[in-house]
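Let me begin by handing over the structure; questions about it come next.
One chain of protein is taken out of this complex; the other chains stay put.
Moving on to chain A:
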Amino acid sequence: MEVGQLQRSFVEYMASLFREGFLDAQFSQLQQLQDDSNPDFVVEVVSLFFEDSERLLNDLTMALDQPNVDFKQVDAHVHQLKGSSSSVGAQRVKNCCVPFRNCCEEQNIETCLRCLQQIKQEYLLVKNKLQTLFELEQQIVAAGGAIPMVQ
């Protein structure tokens, strides 16, 4: 595919991510921080986010699997997840964390499990999207073009 087309699809894709709420303004901020001294900033941060989130989600699954669920621990994990997701601008994931914390406060295992499910879904979705985005970026760079900035 030629560069222009790739770039256009990149822009569209990015716009759709924003539009559909997967990403929010914070992600744009991250992009702004990427410069010559820090060319892979976004990728690095997002990769860290993936690692962190997967670990947290595993911990959460295990914690909710216990016979005596330690809700404080669950809440702490969710808090971390919320922090991470809001730092990268993964809006939907962050939005799922708030009800999750409420369920923890109510100490209701059913609703917690449901929230966990939802967060996992959202996380996988956004991971998917971001990975697609990065692939597009790589393609553009490979084709010799520059990554367009999306405001």
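Operating definition for what follows: contacts are C-beta pairs under 8 Å (C-beta built on N, C-alpha and C of every residue); 3 or more make two chains touch, one makes a residue touch a chain; residues count from 1.
By our rule, contacts and distances are computed from a predicted model.
Asks: If you had to name the missing chain as UniProt does, which of "WD repeat domain 7", "Ethylene receptor", "CASP-like protein" or "Copper transport protein" would it be?
Replies: Its record in UniProt gives the absent chain the protein name "Ethylene receptor".
Asks: Among A:49, A:71 or A:100, which one is in touch with the chain left out?
Replies: A:49
Asks: Looking at the whole complex, which of A:9, A:26 or A:139 touches the chain that is not displayed?
Replies: With A:9, A:26 or A:139 as choices, the missing chain is touched by A:26.
Asks: Contact with the hidden chain only, please: which chain A residues?
Replies: The list for chain A reads 19, 25-26, 29-30, 32-33, 35, 37-38, 41, 44-45, 48-49, 52, 75-76, 79-80, 82-84, 86-89.
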